[in-house]
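Excluded from the complex is one protein chain; the other protein chains are retained at their positions.
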Amino acid sequence: MEKEEIKLNPAITRELGLKLLYQMILIRRFEEKSAELYTKEKIRGFLHLYIGEEAVAVGTMHSLTDEDNILSTYREHGHALARGLDPGSIMAEMYGKQEGCSMGRGGSMHLFDASKRFFGGNAIVGGHLPMAVGMALASKKQGLNNITSCFFGEGAIAEGEFHESMNLAALWGVPVLFLCENNLYGMGTALRFSHSVQDLEKKGAAYGVESAKTNGMDVLEVKNAVEKAIAYIKSTGKPYFLVCNTYRFRAHSMFDAQLYREKTEVDEWKKRDPILTFSNQLLQNELISRDDIDTIENKVSAEIQKAVDFAEAGTFEPVEDLKKFVYSP
Amino acid sequence: MEKEEIKLNPAITRELGLKLLYQMILIRRFEEKSAELYTKEKIRGFLHLYIGEEAVAVGTMHSLTDEDNILSTYREHGHALARGLDPGSIMAEMYGKQEGCSMGRGGSMHLFDASKRFFGGNAIVGGHLPMAVGMALASKKQGLNNITSCFFGEGAIAEGEFHESMNLAALWGVPVLFLCENNLYGMGTALRFSHSVQDLEKKGAAYGVESAKTNGMDVLEVKNAVEKAIAYIKSTGKPYFLVCNTYRFRAHSMFDAQLYREKTEVDEWKKRDPILTFSNQLLQNELISRDDIDTIENKVSAEIQKAVDFAEAGTFEPVEDLKKFVYSP
Amino acid sequence: MTDKTTLKITYREALKQGMHEALITNDKVFLMGEDVGRYGGAFAVSKGFLEEFGEDRIMDVPLSESGFVGAGIGAALAGMRPIVEVMTVNFSLLALDQIINNAATLLHMSGGQINVPVVIRMNSGIGNQLAAQHSHSWEPFYAHIPGLKIVSAGTHEDARGMLLTALESPDPVVIFEYTSLLNMESEIPSSSGAVDIDKAKIRREGKDLSIITYGPGVYKALAAAEILASSGIDVEIIDLRVLNPIDNETIINSVAKTHKVLIVEEAWRSVSISSEIISRIMENAFFSLDAPVERLCGIEVPIPYPKHLEDASIPQKQDIVDSALKMIQND
Partner (left out) sequence: MTDKTTLKITYREALKQGMHEALITNDKVFLMGEDVGRYGGAFAVSKGFLEEFGEDRIMDVPLSESGFVGAGIGAALAGMRPIVEVMTVNFSLLALDQIINNAATLLHMSGGQINVPVVIRMNSGIGNQLAAQHSHSWEPFYAHIPGLKIVSAGTHEDARGMLLTALESPDPVVIFEYTSLLNMESEIPSSSGAVDIDKAKIRREGKDLSIITYGPGVYKALAAAEILASSGIDVEIIDLRVLNPIDNETIINSVAKTHKVLIVEEAWRSVSISSEIISRIMENAFFSLDAPVERLCGIEVPIPYPKHLEDASIPQKQDIVDSALKMIQND
């Protein structure tokens, strides 16, 4: 495969290109299907789509190991898929079936898979940041070499939990990656209405936490930035704060008339679609061909069908089991 | 009086010098007496002494107007006295008498005087910062020209409320002075164990809040710094963050064996005693004489005796009134 | 008489009208909360307000529950009349210290000098499969706190009118509104306005059994009453409305009449409003009882996502009917 490496920044193999593109397409199509199933009332509750932000999850997850811990928000389908959770178990979860990755108890906002060290799916904005610090603290105490990666939106940065967590992580010197997905809106509140300082990466300095920003619409830029962050964390044992600037193409959730932004703004950002961007990069560098994309689309399409079939065939927990999982058996 | 101005930095009048010195001595003696009364069990509960930090309250309060709002912590005797609350009503409050400034309901940690716009006496660390922002917001909405001054310790900066309040104040552009009394310890936890970044004034940048630090052991330096801050706030309508570096000479409260610091450290700081420093400045510049200091001490001594007499003569609320002040009449 | 004309509106619209009236009538009133402005309110309750009243009076705030609720309290201290919207009760835990240690306590700590005229509105209860972190019913927490007035808008009239009365109170008022009722339509008199926030209300008179409830329990109980009526059972329905301080009198009078009580509550069972109501009946009407008071409450489980488990977690109309029947038949 060495011969296939060409001048992309950074140079990547065809294999890696295909893998990353595949993951982004999988997330995109999975979520499009989810939206469709939502309107069919197969999926209920809140459904927060990640469409437009795929480069962040995919670019990040690639560099994490099986031992690393991951915590995410309610907008976590992309993270879960990129982490390798089975699409069927995610879909079944959103159907509320007991074959789901959280036994159906959690739904879209609470995807969990302990075997993949995927610790949710947390729906209180900012509420998982302190836990991430604690998991990293446990790693330090146990002499482990893993890191904890914590995803959150730019809205979460206004919460006191962000502040407390950054300070604690820096003070204790623990290996946590604070990864902010700045999609410019927290529900309908634009960045400029939620933060007095909008260059969010500047907030790291208040805690002495190494910080950087990156273009969250470009999977390779994210990958580079994350690799740098991980290298720093692993070599110093200290936290790192990475801001990925991105955009959500869809509504905040399925209940959102998007009164707070112009359609032209959305269209402008769509031109920077991470999947388009990356497939063009790969095509222009002749790493892949149009056929490869078709192959991926077909594969993804089959996988999603399989996931839906799995969810459809799933079963509901009996009502008698209602009080399960309140306390350990 | 003009002729009496001499080269102090800044030049001050004899009158002002006497006033500031008097206030600092009043606070010092008042608290020494309080400690004595605590051991006599006249005062109970928590008693947090301000001794060593007098320059901050006195240097700040001098520049605030009657219209400005003040919020403080549980270590607020100094602020209350410098604001002009009657020493008798404060002492009676600590005795739990209904002649106290909070009807005896609050005690040492909850001194209030609405007529002086002195809004406590708040004992949840960091809990009053959001209220301070709200009071400043109300000023802005009502087109008032006053500011809100909020005192807190360096320990409070670790709380999420600090972060949220700084961001809100900056975002909304409201006239609040965040005044941190950095006495290097929060109970027994030294600054280096509570903050990853110990130059606290650097935290302002994360919010775009204008910030500065000053020598909290020198009343004139505090006064200068506060005047600058107030000028900024009044001309821009924006918040300001001022860190006064100071030291508490006494224990955190009356239950504290001070295991966490060396006596030599305390002694070193005592050489910078703000009262000593300021009286020497005044003496060396021949603004005042030793006799003036004696006069102040005598006056203060009489006032404190009066305050104690007032408290002693005070009365306890009848038990039947227990449920008063839960709801408005 | 115009008094007799009615208006068919949703609960959402009722909330909106109340708030609109408050904003029109008193220029000290302003609304602050997450997404109340540009988004139009998480539940579209304040849609259009930003355009009508401007940024000064309709303030979008960052995700900082402790910060902005505290700021609301501060603004109230300093002469304004804030309506603070906490999007849902679920996030109010982050502001609980502000509400308890400041809003509820300042009047007392200051020996009566300082009033805190703040109104805090929150959406409460089970939405529609929103799962464990987004389905809380925190009425029991807030009702425990002296210094707070806690009201619960279980009907369209109360949704329309409670806020207006709350804004007259010199003390902090917390208003619970209900996600599950937002789209529900009902007729209210077109003249509806401020309502008292002191007393419980008998929503239906009856003689066989008292059903005491609040919030989403009210319409469920009324629907159950219709079914029971067709079996010849005549239940009285009390909507508590005010959860702190609780109106004992209305409860005790009803027990004296029916001698049997069923309590319906969506919050978790242990240490709840229903516990308190049972205690007050024990203390004040024990000898009026023909049988032990019973209650239908939220099952003690974090609310599960799937519809069938969510439904099973809280009392439903049919559960009320069944329990009532059993209580009457045990006679």
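Here the chain labels run A, B and C in written order, and each chain numbers its own residues starting at 1.
Going forward, a contact is a pair of C-beta atoms (placed from the backbone, for glycine too) under 8 Å apart; a residue touches a chain by one contact, two chains touch by 3 or more.
Predicted model, so just to flag it, every value in this text is computed and none were measured.
Within the whole complex, touches from the chain that is not shown fall on A, B, C. Among the residues A:I51, A:I90 or A:M103, only A:M103 touches the chain that is left out of the figure.
Looking at C:A132, C:L163 or C:M327, the residue that reaches the missing chain in the full complex is C:A132. Touching the missing chain, out of A:L26, A:L168 or A:I275, is residue A:L168.
Within the complete assembly, B:G160 is the residue of B:G160, B:P175, B:G204 or B:P239 that touches the hidden chain.
When you scan C:K47, C:H144 or C:K317 for touch with the missing chain, the hit is C:H144.
Touching residues on chain C toward the chain that is not drawn are 66, 90, 93-94, 96-97, 100-101, 104-105, 108-109, 131-133, 140-141, 143-147, 244-246, 268, 270-276, 278-279, 281-283, 286-287, 289, 291-295, 300-302, 304. Seen from chain A, the chain kept out of the figure touches residues 69, 98, 100-106, 110, 112-114, 119-122, 124, 127-139, 141-142, 148, 160-161, 164-165, 167-168, 171, 324-328. Although one chain is not displayed, its contacts with chain B can still be listed: residues 44-46, 96-97, 104-107, 109-110, 122-127, 155-156, 158-160, 186-190, 193-195, 256-257, 259-260, 316-317, 319, 322-323, 325-326.
Simple rule for what comes next: only the chains that are shown with their structure count from here on.
Taking the mean of the C-alpha atoms as each chain's centre, chain B and chain C sit 42 Å apart. Annotation for chain B: residues 160-161, 164, 167, 171 touch two or more other chains. Multi-chain contact residues of chain C (touching two or more other chains): 62, 64, 66-67.
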